[in-house]
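Reviewing the structure listed below.
A single protein chain has been omitted from the complex, and every remaining protein chain is retained in its original position.
After this line comes chain A, so read on.
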Amino acid sequence: MPMEKSLKRPALLAGVLIALIALPAVADATGYAALTSLATRVLIYGIAAASLNFVLGYGGMVSFGHAAFFGIGGYVVGILYQHYSLGEPLFGFIPGTNQLLITIPVALVISGLMAALIGALSLRTGGVQFIMITLAFAQMLFFLFVSLKTYGGDDGLIIRRANELPGLNMRDKQTVYYVCLTVTVAFFFVLWRIVNSRFGNVIVGLRQSEKRMAAIGLPAYRYKLMAFVISGMGCGLAGALMANFLRYASPDMIHWTKSGELMVMVILGGVGTLFGPLLGAAVFIVLESILASWTENWQLGLGLILLFVVLYTQGGVQGLGTRLFGRRA
């Protein structure tokens, strides 16, 4: 198991963690202050991609609509903030809030519930139909938020100030970075526990052979649904963090190209590995910024790289990743 191997290198992990902790100071000292923002985005997208990878890589369920949960997480933060700042309760009885300790759990619960609903319906199909129905649900949510003029519609929802956390100044970008880093570490710890649990083994088993699992007497549908919900919650968490970081939530977070980007991150880093998606997110974000600083036609380069990775690394992105970057993951 790749993730066991990567955790058997605790020294390496500790090294990466120390580097991440030192990053803002280094960024300031060298004058690349933007590096902190870049790293924050990498961490947030890393959470989202790793969540997607849990169903996609471990469970073999190719969801093309995970941006839906990312967007829901973002909108939970945005909508609660709007009701807080206007002082009028949501639906007349739910008060808004700007406390991170409330918005994050709410984002987790709401995205989990939506994942339960979407997953319960989508998992009745498989293969191509599953890809398309998850895409369809995400598109539905996209158009729903586009049409909700109360919450900004097309233009999205501006969150004037990031959520507060007692004792911390969340207006400071470095503080936001450290909050995201803490959440990321906690998230990957939980994910590591899940992946290596009996539940995680069943999910991998389901990918390999659903029949075999059914023969052992395990209810495939319920296990897959649970995995889908966990994965949706992870994306919701990432969305909530992103809304706090950008101080903005918009339908773009749910757009199908966002779902595509999350899949790209997963495959860049290595499908079915614990830290692969985080690495993939880093590669994607860094690549995007480098290409964008060279030319405004950066998508051309990104498309070519993506095509190359898919076609010529023979599904062995994981292998290539291990050869090239594995030591750092």
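Remarks
Definition applied: a residue touches a chain if its C-beta (ideal position, glycine included) is under 8 Å from a C-beta of that chain, and two chains touch if they have at least 3 such contacts; residues count from 1.
Just so we're on the same page, contacts and distances are computed from a predicted model.
Chosen from "ABC transporter permease", "Hydrogenase-4 component F", "DsrE family protein" or "nitrile hydratase", the protein name that UniProt gives for the omitted chain reads "ABC transporter permease".
From the options A:L13, A:A116, A:A136 or A:V204, the residue with contact to the unseen chain in the full assembly is A:A136.
One chain of the complex is left out; on chain A, the residues touching it are 56, 62, 64, 121, 124-129, 131-133, 135-137, 139-140, 143-144, 146-150, 153, 256-257, 260, 263-264, 267, 271, 297, 299-300, 302-307, 310-311, 315.
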